[in-house]
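All protein chains but one are shown in place.
Presenting chain A:
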Amino acid sequence: MSRSDENPIYGPFFGVMGAASAIIFSSLGAAYGTAKSGTGIAAMSVMRPELIMKSIIPVVMAGIIAIYGLVIAVLIAGGLKEPAEYPLFKGFVHLGAGLAVGFSGLAAGFAIGIVGDAGVRGTAQQPRLFVGMILILIFAEVLGLYGLIVAIYLYTK
């Protein structure tokens, strides 16, 4: 075992925290998005049950946020090693990658939840709002995708 200043015993701690925060915060955002738009769907479906298939879209998009976090968490977990082969720099990079995708996913999930709630309620009364709701949801989703791109780029350092 060669432990030095570059390979301390606590090096993998940062990588593990990166993997954990990637999935924790992404799932937090996805759960908020699912719950918030789910209340909107439940309230809307009482009067317009034929719109169910259209109004599930915010829930699907919130679920995709969690898959972003899952992908990065799996990547980081696959890169973890014993402290002797895992420099501290790599731990920092993995922590940064996990936090990037985690907090971007949290933000995107909040946006999807609020937009989905208002959007499906509005679509029940004015069907032409649907295209606008989809566009706003895509732009909210892209926020999480930006975090994923930064996280993958950090991971390759």
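One rule holds in what follows: a residue touches a chain if its C-beta (ideal position, glycine included) is under 8 Å from a C-beta of that chain, and two chains touch if they have at least 3 such contacts; residues count from 1.
Definition applied: contacts and distances are computed from a predicted model.
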Can you work out the missing subunit's protein name as recorded in UniProt? Choose among "Urease accessory protein UreF", "Guanine nucleotide exchange factor MSS4", "Ribosomal RNA-processing protein 7-domain-containing protein" or "Vacuolar ATPase assembly integral membrane protein VMA21 homolog". "Vacuolar ATPase assembly integral membrane protein VMA21 homolog"
Given A:Phe14, A:Tyr32, A:Phe103 or A:Tyr155, the residue that touches the chain left out of view is A:Tyr155
What does the interface between chain A and the hidden chain look like in terms of residue numbers? 49-54, 56-57, 60-61, 63-64, 67-68, 71-72, 74-75, 78-79, 130, 134, 145, 148, 152, 155-156
